[in-house]
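For this view, one protein chain was removed and the others were kept in their places.
Take a look at chain A:
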Amino acid sequence: MGPAGSTTRLDVRRAARMTDYWWVAYRRTWRGSAISSFVVPLLYILAMGVLLGGFIKGDPDQLEGATSYLSFVAPGMVAAQSMTTVFGEVTYPVMGMIKWNRSYYGMIATPLGVPDIVFAHLGFVVFRVALVSGVFLAVMAPFGVFSSVPGVLLAFLVQLLIGLAFAAPLYALTAALKNESGFALVFRLGMIPMFLFSGAFFPVSNLDRWMEVLARFTPLWHGVDLTRMLVLGRVDASLALVHVAYLGGLAVAGWLLATRLLHRRLID
């Protein structure tokens, strides 16, 4: 980082000036996203949890302690949707602000610095995850899969952590990519395999040994397992701590890297 990079440090109050921008940007799209964030979870729960789940005999030993497939798959789907929301909110939008409408360049011409910009943008992504996962959890409520209110509230906070754990490294990756052609790979080899194989829809112990090990290294598995523990009320404290540390570490490392790489992209 050059001298300017070391002087324009993160200033949260300054970053908060971007709230108006993000609010205006959100208002522009909220109708479409509000409907889908309510309807999509409902469709998933009905199709996967109730209908597909109807064919699956719930044996708690095989379903990581869940008493039905519905209560196994619902928390998994919440976590998986938190992840997919992030992929949509970071990749193309960040590239657009760097490359297409170049609005980040407009921002750095003001007192705002790169760390402020990254902070505010990640903040907006977490806000979007909060809305989407909050609605998802609300839709799940009548299906009787929750064990306790505090568990659900903690599971909600975990979604924000999952959001940041994906958003920050993905932001860094986007800042480093020259153009959008890399996103196809990010989605096909990153998001979709994780969505399908990281324990959201079936226990990872069903996988071949090597695949299971691989799955347990993905951030989504940590997020799914932690969400499921809290929703079902079967918390393994030491494992939960591992999950939080893993996701938190990813968020912090990704955040630092994202700031550094965006600085390099916009200024150096």
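Going forward, a residue touches a chain if its C-beta (ideal position, glycine included) is under 8 Å from a C-beta of that chain, and two chains touch if they have at least 3 such contacts; residues count from 1.
One rule holds in what follows: contacts and distances are computed from a predicted model.
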Name per UniProt, for the chain absent here [options: "Diguanylate cyclase/phosphodiesterase", "KaiB domain-containing protein", "Rod shape-determining protein MreD" or "ABC transporter ATP-binding protein"]: "ABC transporter ATP-binding protein"
Which of A:T8, A:S68, A:S133 or A:T259 contacts the chain that the document leaves out: A:T8
Touching the absent chain when the full complex is considered, from A:L112, A:V135 or A:L262: A:L112
Touch residues of chain A, complete complex, unshown partner: 2-5, 7-8, 11, 14, 17-18, 20-21, 24-25, 28, 101-113, 267-268
